[in-house]
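Of the protein chains in this complex, all but one are displayed in their positions.
Up next is chain A:
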Amino acid sequence: MEHGSLSDPSQSTFSLIDEDHTYANAIRFTLNQDPRTKFCGYSIPHPSDNRVNIRVQTTGAAAKEVFKDASQDLMVVCQHVRSTFDKAVVDFRMSKSVNGMDIDSNN
């Protein structure tokens, strides 16, 4: 849910339900990486509320778009992490089995 002003789209608070530090902190990071962001931060209004408020103020672009782009960035990062990780595991298994074969052939 977005809370912003109609006259000035460059600043809004996004209130996400069922999210916590996990997402908010990660998205704050990618938001900070966007040069269009002037300010961003998040708070959890109450620890027993499943809600987090993320404040975004930009240098001019619509806060919603910047926020969406940051989510997109985060997703791309995740995809890259996943593919790199999978490849590393495969490589590790390969090198393991090659080493294993070496030991066998030495025997």
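As a convention for this text, a residue touches a chain if its C-beta (ideal position, glycine included) is under 8 Å from a C-beta of that chain, and two chains touch if they have at least 3 such contacts; residues count from 1.
Just so we're on the same page, contacts and distances are computed from a predicted model.
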| Per UniProt, the name of the complex member that is left out, chosen from "Casein kinase II subunit beta", "Serine palmitoyltransferase small subunit B", "Ras-related protein Rab-30" or "DNA-directed RNA polymerases I and III subunit RPAC1" | "DNA-directed RNA polymerases I and III subunit RPAC1"
| query | Taking the entire complex into account, which one of A:44, A:61 or A:77 touches the absent chain? | reply | A:77
| remark: Residues of chain A touching the missing chain are 1-2, 14, 16, 19, 21-23, 25-30, 32-35, 37, 64, 67-68, 71-75, 77-82, 84-89, 91-93, 96
